[in-house]
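Note that one protein chain is taken out, while the other chains of the complex remain in position.
Order as written gives the chain letters A, B and C; numbering starts at 1 within each chain.
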Amino acid sequence: MSFNTFGRVFRFTTWGESHGPAIGAVVDGCPPGLAILEADLQPFLDKRRPGTSRFTTQRQEPDQVRILSGVFEGRTTGTPISLMIENVDQRSKDYSEVAKAYRPGHADYAYDAKYGIRDYRGGGRSSARETAARVAAGAVARLVIPEVSILGYVSEIGGDAIDMANFDAAEIGNNPFFCPDARAAARWEKLVDEARLAGSSLGAIVECVATGVPAGWGAPIYGKLDADLAAAMMGINAVKAVEIGEGFNAARLRGEENADPMRPGENGPDFEANHAGGIAGGISTGQPVVVRVAFKPTSSILTPVETITREGEATEIVTKGRHDPCVGIRGTPVVEAMTAFVLADHKLLQRAQRGEA
Amino acid sequence: MSFNTFGRVFRFTTWGESHGPAIGAVVDGCPPGLAILEADLQPFLDKRRPGTSRFTTQRQEPDQVRILSGVFEGRTTGTPISLMIENVDQRSKDYSEVAKAYRPGHADYAYDAKYGIRDYRGGGRSSARETAARVAAGAVARLVIPEVSILGYVSEIGGDAIDMANFDAAEIGNNPFFCPDARAAARWEKLVDEARLAGSSLGAIVECVATGVPAGWGAPIYGKLDADLAAAMMGINAVKAVEIGEGFNAARLRGEENADPMRPGENGPDFEANHAGGIAGGISTGQPVVVRVAFKPTSSILTPVETITREGEATEIVTKGRHDPCVGIRGTPVVEAMTAFVLADHKLLQRAQRGEA
Amino acid sequence: MSFNTFGRVFRFTTWGESHGPAIGAVVDGCPPGLAILEADLQPFLDKRRPGTSRFTTQRQEPDQVRILSGVFEGRTTGTPISLMIENVDQRSKDYSEVAKAYRPGHADYAYDAKYGIRDYRGGGRSSARETAARVAAGAVARLVIPEVSILGYVSEIGGDAIDMANFDAAEIGNNPFFCPDARAAARWEKLVDEARLAGSSLGAIVECVATGVPAGWGAPIYGKLDADLAAAMMGINAVKAVEIGEGFNAARLRGEENADPMRPGENGPDFEANHAGGIAGGISTGQPVVVRVAFKPTSSILTPVETITREGEATEIVTKGRHDPCVGIRGTPVVEAMTAFVLADHKLLQRAQRGEA
Partner (left out) sequence: MSFNTFGRVFRFTTWGESHGPAIGAVVDGCPPGLAILEADLQPFLDKRRPGTSRFTTQRQEPDQVRILSGVFEGRTTGTPISLMIENVDQRSKDYSEVAKAYRPGHADYAYDAKYGIRDYRGGGRSSARETAARVAAGAVARLVIPEVSILGYVSEIGGDAIDMANFDAAEIGNNPFFCPDARAAARWEKLVDEARLAGSSLGAIVECVATGVPAGWGAPIYGKLDADLAAAMMGINAVKAVEIGEGFNAARLRGEENADPMRPGENGPDFEANHAGGIAGGISTGQPVVVRVAFKPTSSILTPVETITREGEATEIVTKGRHDPCVGIRGTPVVEAMTAFVLADHKLLQRAQRGEA
């Protein structure tokens, strides 16, 4: 089965393939009356847009988003917001080889096993191009939660991590890696260039911190805030792991070390630590929500890899085309978008059950 | 909002609190005609049952599961299967102190912030006691996927990992830790005892491997198999991180290292590696599905921790009661159960869209 | 597939068969802090309870409802409310004949065609006994919408309609037919007695009026208030038709006749008519919501009817057992319950999207 809709009461549905005429998202359940222009959404798309530096795919896509419905005189009407992004720079000829053989690490074989048919051009529906639609939907979500600030950044590429002592949020926009540590950014330039020129690829770790989330968001037991975030993150192309707060490290701490003591604060408790990553029992605690995500290295590489054809014959494949040497980089705005959407959905859910008391 | 239902077309809904009269699960969408007895479900509950060794809580619960509906003459009828487990050993008096102050690391404060009211007895709805209902539902799910074998085990406690060279599946049932490495089990005995006697607690890592999953299960884009597994795992009490296959390590590999080359096999490809953990593009590849989960150390410890009362006054809390020194251990059958349920749901979804062609 | 859950953000899941040990409902998403006792729910169950007059089935069921979870110190906690009703007077021996042949008009053949297996005792899951669980859930829903009054009544039995000129709401509880017209009630006594003694059965029409529903509830386009009510009603056992407001008669009016003119009122408009039945564009208008439902005559009759056995052989069947001569009567509290639940769900949905501005 296919499920191309994300969210519970605030939802978006995406459509479109890498090499079709367009891709899009339909955002449903948006509160009415919010001021919104295409220009409010475009900056987020521009962050994810390919071709802006030599460290991303050279496919040239303006990723201009159009609002086709749900907005009247510059305000949301509460009806579905249809967002469309045209595909401009599809070069289907690049993919003739992919039609014949499965690219290891890609979804080619799995899609064929599932559907018995596959649009092989650029990965079709499985292409990370679909994430542009998520970014557009996430930009709408941000309007729903003005009380929340969401900051995503790359904390590690190819095993080379930032130094949190150098963390500077202002630095994130100053380099092509969404890197908050200027020295790490300088190192990564060489690292990524080397991989790119070698036709290889690198993995990355993206962190995302949401501040301003009030205590009480989350839907126990099977719609917990952390569970919804985990699904949102794991569903992003190339993601293989998700942590909340202390994450895997929590398994190595003792109870005393992992405690988040509380003291009386002005609005609820002041927490003296945030090992929990802002979520306890699946419900936000009022502390920053901290998510960490691992992106695998891009599967498209120039080194020949053994594979099979659709007919089951042995062959080798080299993935030429145009690819990101490190997909995690452009994953950053996608992680932000999905975080925003999950939080907005849970804000609406909380006021469904509680009102605004 | 609350969401106490898990699954898409195959679903279960759980109810009940730690100190109420009973807990239960209603399993809906089960295929009809499956042979099922209470005795088929009980062994799984027995694995999770408390009080079976000194390494788990001393609460004595028989966790006897009753089937109240959906079964006729020993077979499922396709109608909802109501499963009920009575609570026998509730000692509400133990929790008088919890009524007054929030236990750090627990969901106490978050539940109060969310609902404005909280059943403080044993954590109420946020207690891991709820997971017994999941294990019952998961036992039904196993009947739906006889082609799949699911094996969960603890791979690390308090930072002390098993040696995969010693891995012996037969060993898992021979120790109270679900540990497949006899030597590690011996070490853990001391480790957990020490923590237990010190009134401290330890975290753990649980791995789960599902073999026999055919290629093609998973629901792109927003119901991917790995995303559903991630949500299922992250929603388990005390879980803070989830990995599929290579997980976080994938972020440190190069594209060549992370490739899973394919050769012609008898039924589809033979993969030469399984970095992907059996899932590509959110769809199963036919390889073993590999999930890894981090459990934080139990938040209930004897060391006093700073906290606040409901009224916002500063205080300290020591959590006496009866607790697991390492919740990850009994988390193992829960991880298995959730894995089973996700896979069964996706089996049904796949045949919805494809039939059985 | 089976779907035993009703509702969108406020939901209930029912389970149980006519001749199993019990039936129940799990109500999820209930706002926290509502005062609730079993005694608040019981009166609604007592209205639907069988065996209270000679005009209903003689099965003796106390229909005592128990709250097993979700309530603490007399208040809802926002977690799932598990409601259980034990089956007391199952006489499975009555149904031996039903095991062999399909009762025309009943769901026997359809269940077998769907599931390939069927609990034939008293209709199993298809029995109207399941509606007791709906009534319990509906009683919880009423607590969520204290601003709304819901009044159901029988307006017609066997083609004999009430005279609206005689309508007296106080009369509804004075006769065994939920009839607001004392003269009609007197006529129906004879009518139903005659059918009962002849081993025949009668259909009925039930109306339900909800006053106090504010303007703005309803979820366009595919969760319209009237669409959700239509599904809720059509899903009640034996219902074959649903009308909102003018209903079928609207098809015979001209635009001028069907208009509901508005004048300025104190809170929004004063409507001069209510042909719309309180709903326009799937959204409540602030006028009374008016639903009308047709119940077919009970399919269990003493007249022999041609049918086939499970093996496909021709036979005749006479349905003895214990049955309502007119199921529509006891359908009244079920119609009320479903109306209450739909409205409560939409109240929560509206404040999800709008807040309480």
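We adopt the following convention: a residue touches a chain if its C-beta (ideal position, glycine included) is under 8 Å from a C-beta of that chain, and two chains touch if they have at least 3 such contacts.
Keep in mind it's a predicted model, so treat the numbers as computed, not measured.
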{"item": "Touching residue (missing chain; options C:84, C:184, C:209 or C:349)", "value": "C:349"}
{"item": "Candidate in contact with the missing chain, chosen from A:59, A:103 or A:118", "value": "A:118"}
{"item": "Chain C, residues in touch with the chain not shown (by the definition above)", "value": "1-6, 8-9, 14, 102, 104-107, 109-111, 113-116, 125-126, 130, 156, 158-159, 195, 200-205, 214-224, 226-235, 237, 240-248, 250-264, 268-269, 272, 275-277, 279-286, 294-301, 303, 305-308, 312-314, 328, 346, 349-350, 352-354, 357"}
{"item": "Interface with the undisplayed chain - residues on chain A", "value": "1-5, 9, 11, 13-17, 20-24, 26, 28-30, 32-33, 68-70, 72, 75-82, 114-119, 124-125, 348, 352"}
{"item": "Residues belonging to chain B that touch the chain removed from view", "value": "8-9, 29-32, 78-79, 220, 348-349, 351-356"}
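The rule is simple: only the chains that are shown with their structure count from here on.
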{"item": "Distance from the mean Cα position of chain C to that of chain B, given in whole angstrom", "value": "38"}
{"item": "Chain A and chain C, separation of their C-alpha mean positions in angstrom", "value": "45"}
{"item": "Geometric centre distance via CA averages, chain B-chain A, whole Å", "value": "26"}
{"item": "Multi-chain contact residues (two or more partners), chain A", "value": "8-9, 220, 349, 352-354"}
